[in-house]
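Yeah, one chain of the complex is gone here, protein chain that is, but the others are all in their spots.
Naming follows writing order (A, B, C, D and E), and every chain is counted from residue 1.
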Amino acid sequence: MGLITIAKTISRNVFGGPATRRYPAEPAKRYDLTRGRLVFEPENCRLCRICMLRCPTQAIVVERKERTWEIDHFRCITCGNCVDLCPANVLHLEPVYREPEADRPAKEFHRIPEPPPENADAGCETPGV
Amino acid sequence: MIAWLYGIAFVILAPLLGGLVAGIDRRVTARMQGRVGPPILQSFYDVGKLFEKERAYVRASQNFYILGYLIFIAFSGALFFAGGDLLLVIFALTLSHIFLVIGAYSVTSPYALIGAERELIQLMAVEPMIILVSVGFYLASGSFYVSEIAAYGGPLILLLPGVFIGFFYALTMKLRKSPFDIATCHHAHQEIVKGVTTEFSGSTLGMVEIAHWYEAVLLIGITWLFFAWNPLVAVVAVALVYLAEIFIDNTTARAKWGFALGSIWLVTLVSTVANLAVFYIGGMA
Amino acid sequence: MSLELLLFLILFPLLTAVLCLVLPDHPIRRWVIRVSGVLIGAGAVYLLVTSYDSGMRLIDVPHEPVGMIMQVIVLAIALLVLYLGVRYRKPLAVGLILVQTALVQYFEFQYAPGLAMEANLFVDEFSIIMALIIGVIGSLICIYAISYMRCYHEHHPEIEDRRRSFFFIMFVFLSAMFGIVFSNNLLWFFFFWEVTTLASFLLIGYTRTEEATNNAFLALHMNLLGGIGFALALLYIGVTGAPLGLDRLVEGGAAVALVPAVLIAFAGLTKSAQLPFSSWLLGAMVAPTPVSALLHSSTMVKAGVYAIIKFAPVLSGTVPGLMVALVGGTTFFLASAMAITQSNAKRMLAYSTIANLGLVVACGGIGTYEAVWAAILLIVFHAVAKSLLFLSVGTVEHQIHSRDIEDMDGLIVKMPRVAAMILIGITGMFLAPFGMLISKWASLRAFIDAPGGLVFVLLIAFGSGVTLFFWAKWLGRLITRPLDEENIEGRVKTEEISVLFALSALVIGVCLLFPRIAHSLVEPYVLSIYGMVTQLGQDNEIIMILMLAMILVLPLTMLYFGNGRDRRKLDVYMSGRATTPDMHFKGSAGIDRQLSLHNYYLEGYFGEGKLMRIGVAVSVLLVLTMLELIVVPGVLA
Amino acid sequence: MAYMKRSPWIIHYDGSSCNGCDIEVLACLTPLYDVERFGIINTGNPKHADIFVVTGSVNEQGRQVIRNIYDQMPEPKVVAAFGICACSGGIFRECYNVDGGIDQVIPVDVYIPGCPVRPEQIIDGIVRALGVLEEKLAKMKEDGR
Amino acid sequence: MRREEQPIEVIEIGSLVDRAAQKKVEGNRLVAISCAAVEGKYEVTYSFEERDHRFTNLRVVVEPGGTVPSVTPVYWGAFVYENEIHDLFGLDVTGINVDYGGHFFDTKVKHPFALTPATRPPEKTEET
Partner (left out) sequence: MSKQIVIPFGPQHPVLPEPIHLDLVMEDERVVEALPSIGYVHRGLEKLVEKRDFRDFVYIAERICGICSFIHGMTYCHAVEGVMDLPVPPRANYLRTVWSELSRLHSHLLWLGLMADAMGFESLFMQSWRLREHVLDDMEETTGNRVIQGSCKVGGVRRDISDAKLREIADGLEELRPQLEDLRDVFVRDSSVRHRLGGLGTLTEQQAWELGAVGPVLRACGVANDIRQTGYAAYDELDFTPAVETAGDCWARTAVRAEELFTSIDLIQQAAEKIPEGPIEVKVTGNPKGEFYARSEQPRGEVIHYVKANGTKNLVRFRVRTPTFSNIAPLVVSMKGIELADVPVVVLSIDPCIGCAER
């Protein structure tokens, strides 16, 4: 009969001190791989739209004509699919979480700078194969 | 006259002490669970907040019953600390609980109703033990008056060990501690939501909380009586008893009401019969 | 003075009874009942006023020719029972009445002439209390019965309207009850005792349905059995030459009176429906509610405990006395426990009556001065609160067509005044600072100091826990309000309501005045018997009154909480389900379900059948031991 | 004054989430994150709660439930949408049975992104909600309630 | 890694319940009932497993508007699948022991997987 089998655990807890990670007094525990948020660097983007077409949640919208790239962070699941697929490596994940917001914020919006003339429209693969 | 002053002092100070005890309780519980736990004054924050909330109601009459609960529980405590008749204290305490139960009935809600029924079962389970505690005190000290029991020169605990065991067992239910927290428990996640207090919000709930504090102090007072001959021992003993209750709270699953009722009655019967029979056999000889 | 008053109280109801029998259903009859009721009540009060401080007074009434008349009536009763027993094929009843009549007749012819009786009537504080209960509550119930019975027959056209004989028996019964409490001559006592048995038998069988007839015979069997016990007591007195006067007999103490005391206590156990005889009282609930209120809760069953308490000084400290007390204590606990499983209000009240009488019996069996003090108070508080409850249930039943507690939810809206009065009655039954609790407290104290008191202390401790449960859940049911109900109270007759009001006022009044009652009636009585008396302590009385005052004032806070102007009304929590006014919710599989809330009955723990078997076994054992204890020494001697 | 800030009690409802956020909300109660440090209790009873934590998006059957819980909470109260599903419908936005974020049914005061939200984000979110709660309390007092 | 054999036997609707009963006698448990709308017809597949993990399937093909008999008389627990198929595909299953009457899943679009789903106008379609 185990009348109070947990007594051992309880006493270990009492004498071992709390296991609590005292966030926010202490910083959150992070790992190199931690997928916090998606970061986009517009400089090298080739507007290939793979990120948009292969995004499982369709959080990314790329307009070739207007040369814009925008993401709804309140839709992004930070799966990193776009990061894996991006041929130009302009996307990566940071291990820092996004802050809460009081309102549904506007989407993160980027205008892609005009590339040097020789690169125009180059490197655009047929999406989605 | 002094007696009345004690009573009044209880009415004023008991919430402070009770709230503090509740805070320490939560803190110790958290430590047993490997957590940091809330600030010691958390119970006061909670009640303070409840009184800041909107005054909403489900049935207009609910506050009347809860006020009755609060007033009578304070009254019975005051009577106790004024040195009054222990039986009368117990009856007043029962009356106050009936007010709580009626308050829960009055809101006509599924979970409050089940809570009320369970609270009644709880009262039914504990009532014999509490009455027998006072009988034990009477047999040992010759008086029902708290003042005279407290003034009894010897260690009552040595005369009433069985009664104390039974009382300790029932105290778990009175303090709403696991395994006998069948009606309302301090933790969330119960199948009956929050039992009797399910429908109470804001200040109504705040009053219930304060009443719990009064009750805790009153129960501590009754525990004290067993050790009253030496205040120092009493302080240590009461603290140990309370700690033991917290420990039991953290080492058991919640029992079902059938088991709770049966086991409390059984323990009551065995422990008090074994203990009190001594007085009767002694009295006959 | 007293003689006339006593004769008035005994004979005047008889007169009214005859009038009721001859007058047709006409306002005149109703007025006769009302006026007689008021007069009887006034008579009882007048008795109190004139003789409350004069102690016990014996009143000499010549035995003849009253004795002759009584004997004729006893024979007539026997013949009637014999006839009915043959007609309804109840051999047991026939046998019992034959045995009983034989015993009594033998006593009458063999011994009665030789026994000298000086004072056939007497009055003391206890009989004043009983007379007040009979006079005031009894006549209130009779007045209530006027409109109740009219309503009753409107609701039950299938039942033959025999209101004439109904009121006839009711008033005969009142007369007999007065006779019981004023009789000093045990023969007289026995006569009146038999009359109440017959009255009860006839009233239970009022509707003449098969169930009613069977239950009436059940009651008759049990009471006749008790009657045989009583007759044996008389015979014993005849054989041993012990005094036939109650006063002398009790003075004689255990040496002289133990055997008759035990036999009469046995009769008392049957009359007050103690285990193992309690089944008849439950069966008696088929009778119209005023009958239940008058005979089966506030007065007739009290005759049983009255007898036991009268003999308490004899029983006190004896082993048979302890047995009587144990039967009472066991009954108290088990009947309370069985009450938990009842949802029929009248059955529950019946169980509660049995339980409370058990407590009184326990006190009587213990028989110490403290115990008797408590017992008398118990009788008082129980009588007022229980009659109020029975009558209220009767009124409610006529409006909602159910006597089931579960059907009484929302009564606080449907019939606020009646509900409030039931609330008063219920709180009067079990809550501090109301009466019953004070008496329980007193009996607890009495038990502690009694020999073997631990058993009684345990029974009362557990019993009061159980009591708490079944009363409180009924209380809760009344104020639970699932639907928005309309007020249907207007349909209740004013007369009914007024009686209920009067009884509620009595409950509260008795609670408020209880120190006074204790000081001026109970304590002098106890003092005169025992030379000692107990008191509750003045400070405790003050605290009690204070609590009562608080409870009475507390509803005023409703004025503050009542208006919800600055508040928001929230819906009932239904686990996220929308709360509709009619408490429906969308259930699984799209089925529309209605919330249904009911009390717990804990059938598995306090099942009637199971507990009854235990109770009967234990109490039969106790009763047999008790009887054996007096028979064996007698045989040996 | 303002005990409100020291004793936020939450009620959690799972709109139509995948459980990811739910278990993280629960994980916050447990020793490693222990939100009771801030006086937070998961009451599970709308009548007692100050903060309504919703995870997952709104689906057909959940609409009425969310609305009902919200209505039963006494003022001041704050709604916090935890996780991207609660914020916008998230990955299930296009499903036939999903209406979108919680703001389709009740006003949301705090949006916390993440799939699933992490315990640290939950703590941040509740701290954020406390500010809103205090504002609402102040406003309620101004209105004289 | 092993790849399981998954035989699928297409049978007549009429013999379904008998075949299921036979499967039960052979000691199979009902693993799942799946439905798919393929090429204008509904394929309802009943998957069974024996104690040695052998996995077999029975399939019936139902025309739109057709009905499937319930296998709940054989496998009591099949009601969950059959109610689901009814609610998602709009396929009538006759004689279910625990019939939710179309309230197993209350969906915004009635019978979303049906060949022609019965759409219901959404109460609120604002999308930001």
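The criterion applied here is as follows: a contact is a pair of C-beta atoms (placed from the backbone, for glycine too) under 8 Å apart; a residue touches a chain by one contact, two chains touch by 3 or more.
These numbers were taken from a predicted model, which means no experiment stands behind them.
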{"item": "Partners of the unshown chain among those that are drawn", "value": "A, B, C, D, E"}
{"item": "Residue of D:Val35, D:Ile51, D:Val78 or D:Ile91 touching the missing chain in the full complex", "value": "D:Ile91"}
{"item": "Touch residues of subunit D, complete complex, unshown partner", "value": "11, 13-14, 16-24, 26-27, 30-32, 42-46, 56-57, 59-62, 65, 68-69, 91-92, 94-98, 115-116, 118"}
{"item": "Contact set of subunit A toward the excluded chain (per top definition)", "value": "1-6, 8-10, 13, 19, 29, 31, 33-35, 53-56, 77-81, 84, 93, 128"}
{"item": "Residues of subunit B (touch criterion as defined above) contacting the omitted chain", "value": "29, 32-35, 110-111, 113-114, 178-179, 181-182, 185, 187-193, 250-259"}
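Going forward, only the chains that are shown with their structure count from here on.
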{"item": "Shortest walk length in steps over touching chains, subunit B through to subunit E", "value": "2"}
{"item": "Chain located farthest away, centre of subunit E as origin (C-alpha)", "value": "C"}
{"item": "Higher-contact pair (C-beta pairs counted), B-D versus C-E", "value": "B-D"}
{"item": "Centroid distance [mean C-alpha coordinates] between subunit E and subunit D, Å", "value": "37"}
{"item": "Subunit C and subunit D: spacing of chain centres that average the CA atoms, whole Å", "value": "60"}
{"item": "Contacts with 2+ other chains: residues of subunit B", "value": "30, 33-37, 54-56, 193, 198-199, 201"}
{"item": "Numbers and ranges of subunit E residues touching at least 2 other chains", "value": "106, 128"}
{"item": "Chain pairs that touch, as defined at the top of this document", "value": "A-B, A-D, B-C, B-D, C-D, C-E, D-E"}
{"item": "Parts of subunit D lying in touch with subunit E, wherever the complex brings them together", "value": "59-61, 63, 88, 96-97, 99-100, 104"}
{"item": "Of all residues in subunit C, those that touch subunit E in their complex", "value": "588-590"}
{"item": "Residue ranges of subunit B in contact with subunit D within the complex", "value": "26, 30, 33-39, 42, 44-49, 52-56, 188-189, 193-194, 197-202, 205"}
